[in-house]
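Report on the following structure.
One protein chain omitted, others in place.
On to chain A.
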């Protein structure tokens, strides 16, 4: 089956159609313009988090949850692992993917850098949703310096 292709085309179409409108506009227009896609990703992430096999019944530490995202979630979604995971041990993590599948088809280098953030909002929401299922509240943002590499910054919110 070629499920990955269907998801990629659907994702592209959602970016094209949904990235602009936000039915609840608030302050900060730029940030909010991606919130619909992030909201969709959050719901999907929550559901995926429930479906992935957990080898330990509960994660003792945040780091285990983040490693789970880098290995198991990424392997299930994109058939590869994240390339890097760094942390300041104060609740901030940077997940690095040197060849992010949803950006690979856009090319390499700086040509489409302006459009790239649109293609990351859904995945930011997805990571946030998966963490929520695992019991962690987080704020996830993404940055691209040069396609197709990107970084997801995860800040775990203290309850």
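Assume a residue touches a chain if its C-beta (ideal position, glycine included) is under 8 Å from a C-beta of that chain, and two chains touch if they have at least 3 such contacts; residues count from 1.
As a working rule, contacts and distances are computed from a predicted model.
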{"item": "Missing subunit (named according to UniProt) among the choices \"Probable electron transfer flavoprotein subunit beta\", \"Striatin 3\", \"Trafficking protein particle complex subunit 3-like protein\" or \"tRNA (adenine(58)-N(1))-methyltransferase non-catalytic subunit TRM6\"", "value": "\"Trafficking protein particle complex subunit 3-like protein\""}
{"item": "Selected residue (touches chain absent from view) among A:18, A:94 or A:155", "value": "A:18"}
{"item": "Residues in chain A touching the chain absent from view", "value": "1-7, 9-11, 13-14, 16-18, 21, 23, 36, 39-40, 43-44, 47-48, 51-53, 71, 74-77, 79-83, 98-99, 122"}
